[in-house]
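Handing you this structure, nothing more for now.
Only one protein chain is missing; all other protein chains are in place.
Now for subunit A:
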Amino acid sequence: MIEFQNVKKMYESKKQTVEALKGIDLVVEKGDIFGVVGYSGAGKSTLIRLVNLLERPSEGQVLVNGKALTSLKPKDLRAEKKKIGMIFQHFNLLNSKTVFDNVAMPLILSGTPAKEIHTRVNELLEFVGLLGKAKNYPEQLSGGQKQRIGIARALATNPSILLCDEATSALDPQTTSAVLQLLKKVNREYNITILLITHEMSVIREICNKVAVMEGGRIVEQGSVFDVFAKPQTEIAQNFVRTVIHDEIPQSYISQSEGNPIIWKINFIGANSGKPLLSTVAKRFDVDLNVLSANISEIQETPFGNLIIEVTGEKSEIRKAFDYIQAENILVQEVRIHE
């Protein structure tokens, strides 16, 4: 478990003080895959570095498994750090060491016997699917393979927490997906809590169960991934959601349309998305429906659909149809294209 309690971080230079974090309150529960999303400069990188004290908080405290690391003696701090694994955007593997030695490094540092190291490293390499690369050097590996090695290395000391600092930002979409699936496996099989930071909302959608949106050193919105995707409250969260869920009225339609057409945005969640809503509405009421845009994606293994339709017909019929949809517990709202 990780808990941020009113954490502030200031960077002081001779000329000015920059406040990178302006009071962060955040709780990452055991077993979470918690994603922090934000544009660069939002402070998310500072935030993740506070967990294992690569940066020290200026105010407030960060509790890791109930302990404030800042109050520990150097020796105890090093011991605690071994319970927190970390992977990086640029992998940070030692180019002078083989894959085996890279993964073994945390164990070597703790003075683990060679035989034990051998068993553990092979086990880890097998877990990440790179047992055959033990004798290779990092420069002979692809980006995705390097990150797998990074993950194996981070898991060597059996941590309870894994920090992922933009771990997939340097990878192509396909490799990203594979690495994310591996992280999911890490979370499930070892019950390791994952805190990740990213600027890609697709990463959040793919593996996180909770999300916090950061802007200007603050968390502006947080909650379950599903809630934030379904009803983003802040503009920045809406922007992020829009990068993966397209629920905008197509430009071509807007430029061609005349007058003030009635347009509905409908969100289906979970089981609702399986219902034949449109045909029912068309049969029951004297309205015509024209689908402008539709898509269904899965968030947290729950189907999540959104639909944009143009409705034509008598005003009273349209009203009834609208009420019917609402009565079905489906989120529907009217939108206008010409303000």
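The working rule: a residue touches a chain if its C-beta (ideal position, glycine included) is under 8 Å from a C-beta of that chain, and two chains touch if they have at least 3 such contacts; residues count from 1.
Definition applied: contacts and distances are computed from a predicted model.
Asks: I notice the complex is incomplete. Of the names "Acyl carrier protein", "D-methionine transport system permease protein", "D-amino-acid oxidase" or "Cytochrome bc1 complex Rieske iron-sulfur subunit", which is the UniProt protein name for the chain that's not shown?
Replies: Options "Acyl carrier protein", "D-methionine transport system permease protein", "D-amino-acid oxidase" or "Cytochrome bc1 complex Rieske iron-sulfur subunit" considered; the missing chain's recorded name is "D-methionine transport system permease protein".
Asks: Have a look at A:Lys30, A:Arg56 or A:Arg78 and name the one touching the chain we're not showing.
Replies: In the full complex, the listed residue that touches the missing chain is A:Arg78.
Asks: Using the touch definition from the top, which of A:Val18, A:Leu109 or A:Val335 touches the missing chain?
Replies: Touching the chain that is not displayed is residue A:Leu109.
Asks: Residue by residue, what part of subunit A touches the chain that was omitted?
Replies: 52, 54, 77-82, 84-86, 88, 90, 92-97, 105-106, 108-109, 137, 157, 163
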